[in-house]
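The complex is shown incomplete by one protein chain, all other protein chains being positioned as in the whole.
Presenting subunit A:
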Amino acid sequence: MMNPQSCVKIQKEWDIVGARQLGRELAKEIGFGTVDQARIATAISELARNIYLYANHGEIRYEIIQVPEHKAGLCLIAEDEGPGISDISQVMKDGYTTSGGLGAGLPGVKRLMDEFEIHTEVERGTRIRTIKWLR
């Protein structure tokens, strides 16, 4: 069961901070420990920065997942209408960067979270859906 929750628009650099702060608050509310809160906040920071750097604007949506008597988690959806990614396998490689960064972004997000899906179309945009489950 998914409950639509919140959304942060990424338009300026400071929105990266706002997005990860909200993510940390939600993670805390759901009951994640401090390490997972930091993992989630860091993943959001990477996703939001990618939007800001490559697409200029986009949004991050947060959904709290509650499966009754089963498990809970936080789902993040990062969506933009930016240039898209022409070679996904390349951006998922550690150390690949076009921005002069460390190239840790997307492969890092995948390791920080539990589930990770990416859909991208050149000149149409990118949508990344990633989930962290409460253990």
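In this text, contacts are C-beta pairs under 8 Å (C-beta built on N, C-alpha and C of every residue); 3 or more make two chains touch, one makes a residue touch a chain; residues count from 1.
FYI, contacts and distances are computed from a predicted model.
Among the names given as "NADH dehydrogenase subunit G", "ABC transporter permease", "STAS domain-containing protein" or "RNA polymerase, sigma subunit, ECF family", UniProt records the absent chain under the name "STAS domain-containing protein". In the complete assembly, the contact with the undisplayed chain comes from A:94, out of A:29, A:94 or A:121. Interface residues of subunit A facing the missing partner chain: 13-14, 16-17, 20-21, 24, 34-35, 37-39, 41-42, 45-46, 49, 94-95, 101-105, 107-108, 111-112.
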